[in-house]
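Working notes for the structure below.
For this view, one protein chain was removed and the others were kept in their places.
Then we have chain A:
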Amino acid sequence: MSTMSAVKPSAGPEPYVSHASLFETAKRYLTKTKSQELLLRSIILIFVYLLAFCIRLFSVLRYESVIHEFDPYFNYRSTINLVQDGFYEFWNWFDAESWHPLGRVVGGTVYPGLMFTAAILYKVSKFLTACIKLRDICVFTAPFFAGNTALIAYLFGKELKDMETGLVAAVLMAVVPGYISRSVAGSFDNEAVAIFALVTTFYLWVRAVNQGTIASAVLAAFAYLYMAASWGAYVFISNLIPLYVIIMFVSGRYSRRIYVAYTTFWAVGSLLAMQVRFIGFNHVTSNELLSFNGVFVGLQVWEALVFLRTKLGTKQFGQLLYLTAVAAGAVGAAGTAILVLSGKLNPWTGRFWTLLDPTYAKKFIPIVASVSEHQPTTWASYIFDLHVLVFAAPAGLYFCFKRPTDGTIFLTVFALTAIYFSGIMVRLMLVAAPAFVLLSAIAISSILQSASKELRAPAAAETKTSPVATRRGRGSTSNEENITTKKSTNLIILGLTFLAMWSYSSHSIWVTSEAYSSPSIVLISGWGPHRVVLDDFREAYYWLRHNTAPDAKVMSWWDYGYQITAMGNRTVIVDNNTWNNTHIATVGRAMASNETEAYKIMRQLDVDYALVIFGGLSGYSSDDINKFLWMVRIGGGVFPVIKESDYLANGDYTVSSRGTQTMLNSLMYKLSYYDFGNIMTEHGKGTGYDRVRNYEIGKKDIQLDHLYEAFTSEHWIVRIYRVKDLENRF
């Protein structure tokens, strides 16, 4: 107890006394509104972080901490390589275990940001003697960065409008299902860190534009480096920021701050992004970054013109302007023509062409069209992935138009492009999610602010206006009342917002739990005592690992390449990187040909084992027979010998007795249904009843001449066949 408690709290600022007790200090701070606000804000942000982390842990809690899907296995293998062999080995890594016999230059064809992040986290945790296993670090990288993204969303909202918007943005970002879908625990993929880098780059860019200093722009360039190192969608940033500059110019809001920010960002950002081996000089020669470089040149020209105008007179300046415009136009056109004709300017890659012309991939690049994530979006994906944000986003756009600032114009441009792209490809819903979150944060925060301001105001207004009202009579009291809406209306609005947020969070939790938490390497169905776990994939890959020669080569469809290399530790022919279309087409041709032709191709490729995924016994519907038409299309795209019409009976794709002979004799059919004709799968149906296609198969007694069955997993999901050696001549 100290004697200073005699000081009255209402008499100005309290004198600082160093020997006050803890209780006294706490009370003194907690009674100030500013401290209360700080405490509330900190508690909210801590809870937001914890929420963002914990909501992504469903699959870990339900099953185990395992890496999901296909691409993360390659990232995991690369991280192991980085941690074990060191930085230089990883940077110069040539992987001979995939794309046999071509190999893959991993160091130059991978975005290393994710691997470096995981390796740094691993080293840091080892240094702090926490010693977390590398696999667990990889599994939990995504939720960790999701929490960071929520905090950056807070900073971004604060920069765009005010602190309340930031808090709403953080809360919405923590649980938005569109982001959760690619960042659950176990989804060790580029997007896990790339979305964090994207939002950080945008936040730092808006901050740089608002401040107009070189230091802030350099910081934004470093965030751009992180984005360029992490994901191929860095071209989105490098096209969006020039587009923003152009729009600001056209709408008359160009200022010196934008010039400083963009020039510094271009210079430092380009140099940094070129350090990534995969990008290299593409950053200045590629068509995809033409606007990035072009706007830089344009800005310098503009500022030079403005500078010259202040130095010369009007007439001279007019002449100079005319000459320069003509010369620049001629040089620009000629230069572009020469570069395009000589092939120096690299063309747009197919993935990005699809964004401008959605029908491009369907017509020209079957591999890009076959990826399920590249399909266009339906209306239901919006409400499923965004729930109430889908209603609040147009309102947010209205608020941005109502009071445009530099930051909100940037947000509008970002949101419009992101929403358009999300309509074209389902995968890009992930990029649109932060845009929706920020727009909705602006809308919701504005609604809450205006409602609560009016709820707080009448208490003060009544005491002030009552003497006025009594002087002026009844007419003015009704005037005063009408300027603020009734208290009940504001309470209704607050209540509705609360209900909307409640339903948003319960929807997000349900969606995460049901739809986005499946570790697709393990198939789980049922609840409690009826839970069935199909662990066939890992069973088969570990069989491969333990029971085949170390230099055995495995041929499978490209979907499973990463998993086979990572878990089975064997060389594969094609994998998910899909960089060589002809190689994939060769494998597709082998799968689609009859056994003798396929055997020739397999001997050429030096294949020892063939692996197929078969769902007919278990009901697993993403099996190779369902993907077979894509194999035919891709194979037929390179080898005209394979014609899609040969495999369709009257335009129908079927493996029943109506199926064509080419289909029933193909290697894929034989490998999938070998020995299946003797199995009774369902009561009341004949043998060989396929539980995915829901009919009996066409040919039931299958003989294999050049392969023999080596392994079939417990539920027949993975089937591995050994390719026989050539026959003895004597």
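Here, a residue touches a chain if its C-beta (ideal position, glycine included) is under 8 Å from a C-beta of that chain, and two chains touch if they have at least 3 such contacts; residues count from 1.
What we mean here is this: contacts and distances are computed from a predicted model.
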| item | value |
| --- | --- |
| Listed names "Lish motif-containing protein", "Elongator complex protein 4", "AP-3 complex subunit beta" or "Oligosaccharyltransferase complex subunit", matching UniProt entry of the absent chain | "Oligosaccharyltransferase complex subunit" |
| Residue in contact with the excluded chain [from A:446, A:563 or A:662] | A:446 |
| Option touching the unshown chain, where A:86, A:103, A:332 or A:404 are the choices | A:404 |
| Residue, one of A:381, A:520, A:581 or A:665, that touches the chain absent here | A:381 |
| Hidden partner interface residues of chain A, rising order | 251-252, 358-359, 362, 372, 375-384, 388, 390-395, 397-399, 401-402, 404, 412, 416, 419-420, 422-424, 426, 443, 446-447, 450, 482-483, 485, 489, 492-493, 496, 500, 506-507, 510, 514 |
